[in-house]
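Every protein chain except one is present and positioned as in the full complex.
On to chain A.
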Amino acid sequence: MEAVRCSVDCWADFGELLSGRVVHTGTEVLLTTGTSDLLVFSGQEKRVKSILQFDSPVTSLAVSDKNRLYALCQSHGLYCTSFPQECSSQSVSAQKCDSSVSTISRDSIVIEDGKMQAFILVEGILVIVSLQESFWSFDLYKVPNCSTGATVYRKHASVHVSQNTVGARIGSAPVLASVYPSKDSLSKGRTCQGHYLLEPLLFRLLFGVDAALVHSPVILCGLPDGRLFFFPLLFPSWGEQKPRIRMLHSLEQPVTFMGTSVIGEQGPQCLVIVGQMGRILLIRASQTSSDGKAADCGFIEQTVRGPVVCACVNGEHLFYSTSTTLLALPLSKTATSESIRQEKPALLSQSAVCLSVSRVIALAEPSVTPTGHVQLLLLSHSGRLLQVTLPQESDKDSVSRLTSSKVGQTVKDLLAGIGNVWERATSVKLQLQLKNNVLKHLNQVINICSLFLTYQKSSQEGKDCKPPISCHGVAKWSTLLQKEALVLTCTLENLSAYVLDQGWTLCIEVQSPYSLTAEGTSKTYSFALKKLDCGQKMEVNLPLESRGEEFVPVKIQCFLVYSLQSLLHKEECRNFSASEIPVSHFLEDKSCISLTLNTLTLDWLDCLRIGQPASHSEIPKQNSVWEATCIFLSSRRIHTEEQPMPKPDHHVVAIRISFDLLKTVLSFRDCSSAVLCVSVLNWLLFGMFETGGQKFVESAVVCAHGPDRQPVRLLAKEVILSDVNSEGPLSVVEVQVQSSSMAAVFGLHHAVLRRVQSLLKDAPMKCANPGQLKGQRLCEAVRHAESLYKDLQDSQSSAAFGGVMKTRTSESLFDLYLQLRENPLVIL
């Protein structure tokens, strides 16, 4: 396929279009862009002069010679309005930049019928094709004479053709054209939009002697099912012997274009019909003189590579646009060569010339400049209104002869061609690269997913193995701007063989189930990963405290999330979201791959601030409410009965764990009780027993501040209980929690218990013989617990009935609780 360089002049840009239509009427260009607006574009000023707004998208339009504009709107009918007038000469300069917008009201509907598909205006008669339930109807309306004020469009006749549902394609409209017999052989074959001249002999052969005798135009209609019908327009009927409308041919695919072509020097000799899938039908007459046979017409069917979006004919050339490029097909070669006269359709794409204009969706009738250049006006898919000037036939001839003057031009053309190809190659390469990247990413993601799957499987089977990617968290206190805050530091560790690439996000969900609100609060923090190589770690910090709430213990869940959107290139992503293509649906924000990592729990023990009992000098003293009130009152010089601030009484709870248990579980062999106590505290506070030389806690007493900034004392000591075991005294480690703050006491108690619980759960128990336990002591303890439990129930029920005041209820409950805690059971 050879290519021709032609000069392209961009007149306007309307943005991306899906459909459109261009009609050239002398100085103005009428444009529809698939919306309900009709643009009147001035070819000279290169601007939109006025916009006509209709009720629904305009599907076809025509301009009558009396400057009336007819527009067929989807599902409404045919509108007739006066053509927007040129603004008067003196105001041209003033109105240069703004275009008038006028709305066409329903009053301008002249024929109301939602089923109309197409129309054509011929000789003051409107021919309207509409699709009724089961047939195509061709209705003829006489256009009233405007000068006398009559406005009624009277239906004069109608013809019906049954609908052929087999080959019909929904969405394409019928194509109408009117064909006149040409009077002399020098006519150009085309008068204006949709009106064509045809050489008399062919006209007579196709449409009959009668139409030729009265010089009646013939209406030609290509239906979406590919059938071509015709009927003479100006004609008295001749009864029922002959059908009024007759079929000419069936193209078996929707008709895109119908027109006549001038071949040779004898006028418009060829009827050209182009189908949507690229079938081209050429109808020519063969002369009588050649071999004594009668004149007959030959139907030549050929095929070009489709789809043909739009087409037009000028002289010998058929210009058609596939969805990608605009091509010019010289009809003279194809229609005259005898070799193609066989019935089988030949593929003609070889002889088509590429005009290097891409994605054209509408073509106006071509025009010829005084210098002989053919100009095409076209609308591209990207919304550009382009004027393409084709090189003259003679230019091309001289190029082929390669005169010296043209060599330079040829070289230029070739270079430009190379440039074009290079440009296209680059873009294709880029596309490929993008696709490869996406695949690579996807592969990695799938690999990581499968890693997790195998890990899950093996851990289910009970095998002990390390997770490929894990996340650990540690709570730390940090001081920022003289304000202390608890910060959770999470460490993501990549132990797998794969790199965590861009696109992955670490999500940390912090849940505090015991918050004041009923359901607990939950917060999710996400951290986008840049790149995490194998064996690398990444630390993230996130604040834990929120509005001073009692938030501990909190549950922390970690996820790795891969959003599918990040597979796409950013630009593509934007394109998708801009357009409403359904592809973007499955790539919405929600579509992602999510992998659950570890779950951590952060309790009071984790949040203790150890060893800063005397930091009051650094931190501004935080006054208690009591003190604050006193200060306020004194500042107002109100004398109150100075009551000393009630001394906070220390609450104490204790947990007793048997020595043996600790020894076996924590694998202490031989060590003194004092060392063991310190070790227990270390274990509780830092989760480890042997501190590897460096000891975090050196004594058996730890002073700390809780998250509520109240001082807390943790204390571990050895106690020997004599009355528990029957075999002798039992040595236990008693962990005491002392604080004035109730919350701290209970929180820590809970935390310690939780640790012990997990310890018991984890460790295989070599349980002490229950027989060894002293039954009496056990019974006593149980009875005591039961009585306390009963008291608890009583107070609960009384509170439920509302008999006792609230404060008292809570006080009694609190007492009970303390009693329950103070005499702990021993954990063996």
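Here is the rule we go by: contacts are C-beta pairs under 8 Å (C-beta built on N, C-alpha and C of every residue); 3 or more make two chains touch, one makes a residue touch a chain; residues count from 1.
In the analysis below, contacts and distances are computed from a predicted model.
Enquirer: Of the candidate names "FA complementation group G", "AP complex subunit sigma", "Septin" or "Proteasome subunit beta", which one corresponds to the UniProt protein name of the undepicted chain?
Expert: Protein name of the absent chain (UniProt record): "FA complementation group G".
Enquirer: Among A:L18, A:V101, A:V214 or A:A528, which one is in touch with the chain left out?
Expert: Within the whole complex, the residue contacting the unshown chain is A:V214.
Enquirer: Among A:F14, A:F54, A:F231 or A:Y320, which residue is in touch with the absent chain?
Expert: Only one of A:F14, A:F54, A:F231 or A:Y320 touches the chain omitted from view, namely A:F231.
Enquirer: So one chain is hidden, and I want to know which residue out of A:R47, A:R68, A:K142 or A:H784 touches that hidden chain in the complete assembly.
Expert: Checking each option in A:R47, A:R68, A:K142 or A:H784, the one touching the absent chain turns out to be A:K142.
Enquirer: Pick from A:K49, A:R204 or A:H381: which residue touches the chain that isn't shown?
Expert: Per the contact definition at the top, the residue touching the missing chain is A:R204.
Enquirer: Please output the residues of chain A touching the missing chain, sorted low to high.
Expert: Where chain A meets the chain not shown: residues 123, 125, 140, 142, 144-145, 148-152, 156-157, 159, 200-201, 204-205, 208-216, 231, 233-241, 244-245, 288, 292-295.
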